[in-house]
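Each remark here refers to the structure printed beneath this line.
The complex is shown incomplete by one protein chain, all other protein chains being positioned as in the whole.
As written, the chains take the letters A, B and C, and residue 1 is the first residue of each chain.
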Amino acid sequence: MTLTPEQKAEIEAQRAAPAPTLRTVSEGMEARLFTAHPVLDHGFVRVIDYMGDDSAIVQAARVSYGRGTRAVSNDEGLIRYLMRHWHSTPFEMCEVKLHVKLPIFVARQWIRHRTANVNEYSARYSILDREFYLPAPEHLAAQSATNAQGRGDVLEGAEAERALEWLKDDATRAFDHYEAMLSTEGQQGLARELARMNLPASVYTQWYWKTDLHNLFHFLRLRADSHAQYEIRAYAETICDIVADWVPLAWRAFEDYRLGGATLSARGLDCVRRMLRGENVTQESSGMSKGEWREFMKVIDRG
Amino acid sequence: MTLTPEQKAEIEAQRAAPAPTLRTVSEGMEARLFTAHPVLDHGFVRVIDYMGDDSAIVQAARVSYGRGTRAVSNDEGLIRYLMRHWHSTPFEMCEVKLHVKLPIFVARQWIRHRTANVNEYSARYSILDREFYLPAPEHLAAQSATNAQGRGDVLEGAEAERALEWLKDDATRAFDHYEAMLSTEGQQGLARELARMNLPASVYTQWYWKTDLHNLFHFLRLRADSHAQYEIRAYAETICDIVADWVPLAWRAFEDYRLGGATLSARGLDCVRRMLRGENVTQESSGMSKGEWREFMKVIDRG
Amino acid sequence: MTLTPEQKAEIEAQRAAPAPTLRTVSEGMEARLFTAHPVLDHGFVRVIDYMGDDSAIVQAARVSYGRGTRAVSNDEGLIRYLMRHWHSTPFEMCEVKLHVKLPIFVARQWIRHRTANVNEYSARYSILDREFYLPAPEHLAAQSATNAQGRGDVLEGAEAERALEWLKDDATRAFDHYEAMLSTEGQQGLARELARMNLPASVYTQWYWKTDLHNLFHFLRLRADSHAQYEIRAYAETICDIVADWVPLAWRAFEDYRLGGATLSARGLDCVRRMLRGENVTQESSGMSKGEWREFMKVIDRG
Partner (left out) sequence: MTLTPEQKAEIEAQRAAPAPTLRTVSEGMEARLFTAHPVLDHGFVRVIDYMGDDSAIVQAARVSYGRGTRAVSNDEGLIRYLMRHWHSTPFEMCEVKLHVKLPIFVARQWIRHRTANVNEYSARYSILDREFYLPAPEHLAAQSATNAQGRGDVLEGAEAERALEWLKDDATRAFDHYEAMLSTEGQQGLARELARMNLPASVYTQWYWKTDLHNLFHFLRLRADSHAQYEIRAYAETICDIVADWVPLAWRAFEDYRLGGATLSARGLDCVRRMLRGENVTQESSGMSKGEWREFMKVIDRG
């Protein structure tokens, strides 16, 4: 990640100027504000603003007049209860705004989460920086043989070398031509809204992205999951660390009930009950397909 | 509006405890925080939290790294440009959370605005306060003769007296029976989720309501409008005052381009152009229906 | 449920006039169209329109050019895979539009599901029918002693009688006064938008409600659940029957993975694994609170 001296100065200026507020303050989040947390080779996540903390969840669930005087242990119990019983609206009462720099192919996955506010850097209006994602050797992986939308082993030798070469050369050339087409030196200069189409999906874009905690948890459940593509997972994991500092009680409930938990189907539940009664259940007697049975075995740690 | 001493103390406690933050602070909003602004006879609007101010709109539109050093005059010009050209996403970068106490029939109109987060006081879980809306004599109006969904003149004399009497008596009796049915003195006590169905739509409920500035403006444009029912307009107007303190530049642009402006149809625009060229345009030659023509005449101040 | 002869004639007229279409047709839904399926004492659910069927889910998941020639068994496997792995967008490709008549207190729960399109009968514009919900004796229940937002035993004897009497009398009187205030016989007549506030939450309203299958499933998971209030559950169950006819493969997947399944927390999953290895796990050694443990025991059928 490379910030210009001017960008660094702007970030430092923001961190240097505290002001008094009557609003709820999250100390964990104050420590994070504005700093660029690096992700991938040129990307980052920066917290620009936030609203609320654990107490705001509790306060909204109680529709209360003040912060109340209950103990934190009560708050944690209530937050766990809300998470366990899918009461999502109190978590919507916390909001976060991030500044993210990310490759376009990651941005295209990310934007499918529609319940968020987005302002993206406009390549119609401005010229994109010459920055594109190049996987580290350990992330340059082969197509998975078993999962149609996943990766297998790391590429090796000449094949790896050639792939990296192509990714780098093609992006470099695309940028050279992008800039040459835009240039107004001795020519008209192509419209920015057209020139951008020459750039590959590895190019970095950036946006301001704002969402509430409930929808952020939904995003993290899908994107911090081991089945998510590594490149978006890297962003999700950075955000997980931030959320753990922001709303530690809600984060622990989320970890327990969503990230670390599992959903059993009616058939899966029936199998667990039968197994616990001592029955020897097989795929054949489970009512599940082979694929489902394999996934189920993993869930109960017999895979 | 009646707050209990305990509620007042909770509000004062919140206002007494400033803490340092690195986030953007809106002085106008800090002065508003937590205070209950009275609306109707028992209702209120309280600001619980907010995110961003005018500078946050500008910052998101520019996807910038810091607050920048541009003059406020530039900021105002940009905000006006964004509003004029329907660039809505930068306004979505500000967020506000309100605590509102309001009659159920107002809540039912309000909730039709779906792009907001809501936590309502639960009458399944809790017992509702004995408070219901009784219009002030000057707001007790007859059905409009010309507008199927509007009011006409103020009711007078015995008719007004009788209506207020019924509204008050029926609500009082409904509350008496509500409490009697809930009571567990010498009886089982009806479930709260059932007993509440006896209460009229004039009863006060309360909720935490959170939305972004773009959607709030949309709400205000429809609900602070002269065609909105007076009771919800009273809330919208209170919120207008709050927004003017929160984001003064955006508020002025909203006033100019939305609240005080008007949309002309293709036909209306054609009429204006012909009139400005000196043509004497009539309803017949306008292509408009009588109703449209009447509305159009009002817009250009000839109605 | 009482429909006027005119309403019945309108419904029959709609059912009598088939027309050819090139769109996907669901036979199960055609048989349901327009008919009023009774719910509670005066309510109903009517299917007004629908888009898509099971094949539309599959077609969207494959972004295909036609209906394809794959066997239904493949379709079922794919639909189950999509449901199991939380791929929600293909289910959003089916849409349904319902006409629902329901008590206002049910409408107020229902409307909290925001991802739907709603047109409600306007009591500002029109006069409400004299119909209100009166629970059948077997649904007139006491407050639950253990669940703050639930019901316990059925009310009995004089208490039940008196509650029903009050619910009926208060609603009747409210309607009498509503109509008397609206009347323009020898008086101005109160505005409809004000008069309606005298009516209790047991009064029936009606709306057109349109949503996609993914969001409908979410609604049904929460509202057809045993913890939902009986009155909204009655509607959800009627809709479940309709969905089973409309998209039988998706319905069965939903029943298996959502309605009949269960979500285990990380702690719950850990307990199941330890139990399956033969360990004797107790609440103390589970890491769960007493409440969680009780719920967990029920899930694995030891409660």
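Criterion: a contact is a pair of C-beta atoms (placed from the backbone, for glycine too) under 8 Å apart; a residue touches a chain by one contact, two chains touch by 3 or more.
Predicted, not measured: the structure shown is a model, and the values here were computed from it.
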Contact with the hidden chain (one of B:L164, B:L182 or B:L222): B:L222
Residue among C:H99, C:R173, C:R221 or C:R274 touching the omitted chain: C:H99
Candidate in contact with the missing chain, chosen from A:H87, A:R130 or A:R151: A:R151
Candidate in contact with the missing chain, chosen from C:W207, C:Y235 or C:F254: C:W207
Subunit C residues that touch the omitted chain in the full complex: 3, 6-7, 9-11, 13-15, 17-25, 30, 33-34, 48-52, 56, 59-61, 63-68, 89-90, 92-93, 95, 97, 99, 117-121, 206-208, 210, 212
Residues in subunit A touching the chain absent from view: 103-105, 107-108, 111-112, 114-115, 118, 120, 122, 124-125, 133, 135, 140-144, 148-153, 155-156, 159, 163, 166-167, 170-171, 173-174, 177, 180-182, 184, 187-194, 196-202, 229
Touching residues (missing chain, whole complex) on subunit B: 77, 80-81, 84-86, 89, 112, 222, 255-257, 259-269, 272-273, 275-276, 289, 291-292, 295, 299-302
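The rule we apply is simple: only the chains that are shown with their structure count from here on.
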Remotest chain, subunit B as reference, centres from CA atoms: A
For subunit B paired with subunit C, centre-to-centre distance based on mean C-alpha positions, whole Å: 29
Separation of mean Cα positions, subunit C and subunit A [Å, integer]: 33
Residues of subunit C engaged with two or more neighbouring chains: 112
